[in-house]
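Every protein chain except one is present and positioned as in the full complex.
Going by the order they are written in, the chains are A and B; count residues from 1 in each one.
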Amino acid sequence: MKPAPFEYVRADTVPEALAALGGADDARVLAGGQSLVPIMALRLATPEVLVDVSRAPELREHRSDGGVLTVGAGVTDRELELDAGVRAAHPLLVRTLSLIAHPEIRARGTLCGSLAHADPAAELPALLLATDGEVEVAGDAGRRRVPAAEFVTGPFTTALADGEMVVAAHLPLPGPGSGWAVDEIARRPGDYALAGVVCGVELDGAGRCAGARVALFGVAATPVRAHGAERVLDGAVPDDAALDAAAAAAFDGVDVIGDEVHASAGYRRRAGAALVRRALTAAVRAAGEGA
Amino acid sequence: MTVAGEPVRVRLSVNGRAEVGLAEPRTTLAEFLREELGLTGTHVGCEQGVCGACTVVVDGAAVRGCLMFAVQADGRAVETVEGLAAEGGMHPLQRAFWDAQALQCGFCTPGLLMTALVALRERPEWTREALRERLSGNLCRCTGYSTVLDAVLAAGRAGAGDGGDDGSAGAGAPASGEAGPR
Partner (left out) sequence: MTGTGYVGRAVRRREDPRLLAGRGRYVDDVTEPRQAYVAFVRSPVASARIARIDTSAARSAPDVLAVLTADDLAGHCSGWRGLLSWPGMVAGEQTALATGVVRHVGEPVALVVATGRGPAEDAAELVEVDYEERPAVLDPVAALEPGSPLVHEELGTNLCFASPFGSGDVDAAFAGADTVVDVTVRTGRHTAVALETRGILAAFDRDERTLTVRISTQAPQMLQTLYARLLGLPENSVRVITEHVGGAFGMKAFVYPDEIAVAAAAMLLDRPLKWTQDRYEAMQSDTQARDERVTASLALTADGRILGLRSQVVSDAGAWSMYPRGCVTEGVQVATIMPGPYRVPAVAADLRVVYTNKAPLAVYRAVGHPPAILVMELLMDEAARALGLAPDEVRRRNLVRPEDLPYTSATGNVYDSGSHLESLERAVALLGPDGLEERRRDAAARGRLLGVGLAAFVELSAPGAMFYGAKGAPITAHDQVEVTLQPDGSVTVLLGTPGQGQGLHTTAAQVVADGLGVPLEAVRVVSGDTGVVPHGSGVWASRSAVVSAGAAHAAAVEVRGRVLALAGHLLEADPADLELSEGVVGVRGVPGTRVPVHEIAAVAYWGTHRLPPDLEVGLGAVGSYAGPPYTFNNGTHVAVVEVERATGLVRVVDYVVVEDCGVLINPDIVDGQIRGGVAQGLGGALLEQVVHDPNGQPQTSTMLDYLVPTAYDVPDIRIEHIQTPAPTTTLGTKGVGEAGTAGAPAAVHCAVNDALARAGAGGVFRQPIRPEDVLDALDRAPASR
């Protein structure tokens, strides 16, 4: 289990990184490497060049500005998780990060790396989807922002074009009056989710749901919005009956995957619905407390 | 820029000492420590980041030595199990592991020690339940973990997160003190 040989380039700036990416047929960005290195060890990935961006100063920054948390591609999960400002501004993110693997993985793993890797079972792409975040991408043609819903295009595939790289993620901060929750089912702590959900509920003055966002992960080829659940909740008083109905509709239209090793599609659907119910309850409670 | 398959020079600090060695880009930090620097206390159990046996501390954070290339550690400060105790002494964590019999075959032990060290630096007081989850990324096939929890909790009480050894010279000699108070 040794990776195939590769060239290693340490890029201190984004232009340096782009130049290196453009200079080889099969170059890949190395940030934390916590997903990439294991598949390289199995030789499921054999890049010719690894472009290490983890030390580029401009990618090492994160900041909250105008209701948006911007996280550079070199920022590790653990740095975010332990940062007092992030903990205060985006507790949902911190809770989501805590579900990823183990602290020793999060110490190297990056938020942007998780987005770019696009593992269907990963938490962060679903968080970005649920909260309408954006991925900032740099390429030879300059920079562009890709909405979360358009970024992940399939299992382990994204809207990144050849020669492009993720430079930052923009995460809108949950607003007042909304309540959010994240939850997942895993056999052991840190294992990939058999089903996971990030959800948010906004309540109006009358206690009705003014908007609901439900994103599922670990159940389909990509993170998916649970539109069925959202439609049930929109405009409804989120009482037990409404939450039951929303949970029951969460998998409508979702093409659920399954496997023999971890869980069947049927299990993901059944347990996932119960998970959605539990998370919605928590989100509604949080929304009520925040209002 | 490196060339595939060609070794490059890596300079780093290991346990407070400047070290230099050659590594191919594909050489992991764990492999570099073991094969190039001869520090074989860091063990490799899965090369997938799952078992935790290779856990070392890089710039204060516990990380998987198998999921980091040695070239990425260039210029970093690395701590390994070999640096835990001063010569002839025992770190309070090591002593607590010995007292609690928190090891059997010892293969997972270095990684567990380094994870526990960082956990105790983060905060000295842990509930048993929180510690279970905090240590759940280090797999042990021998002990069933409860004596490991005992040891880390005891070491926390003894101030193991503050660093340094306990100054009991000779405690590392295998035949001494084994019949000590229990």
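By definition in this document, contacts are C-beta pairs under 8 Å (C-beta built on N, C-alpha and C of every residue); 3 or more make two chains touch, one makes a residue touch a chain.
Just so it is clear, the structure is predicted and the values come from calculations on it, not from any experiment.
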For the full complex, which residue in B:V63, B:V78 or B:L113 touches the chain that was left out?
-> B:L113
Given A:Y8, A:Y192, A:F217 or A:F251, the one touching the chain that is not displayed | A:Y192
Even though one chain is not shown, subunit B touches it at residues 5, 24, 26-27, 34-35, 39-48, 50-51, 53, 80-82, 84-85, 90, 94, 97-99, 101, 103-110, 113, 128, 131-133, 135-149, 171-180, 182
Tell me, which residues in subunit A touch the chain that this view leaves out?
-> 1-5, 38, 42-43, 185, 187-192, 194, 259-264, 266-267, 270-271, 274-275, 277-278
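Going forward, only the chains that are shown with their structure count from here on.
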Distance from the mean Cα position of subunit B to that of subunit A, given in whole angstrom = 31
For subunit A, which residues count as touching subunit B in their complex?
-> 1-10, 20, 30, 33-34, 37-38, 40-42, 48, 50, 52, 54, 78, 101-105, 107-108, 188-190
Given the complex with subunit A, which residues does subunit B contribute to the contact?
-> 1-5, 8, 24-26, 28, 47-49, 52, 55, 58, 61-64, 66-69, 71-72, 115, 118, 133-134, 136-137
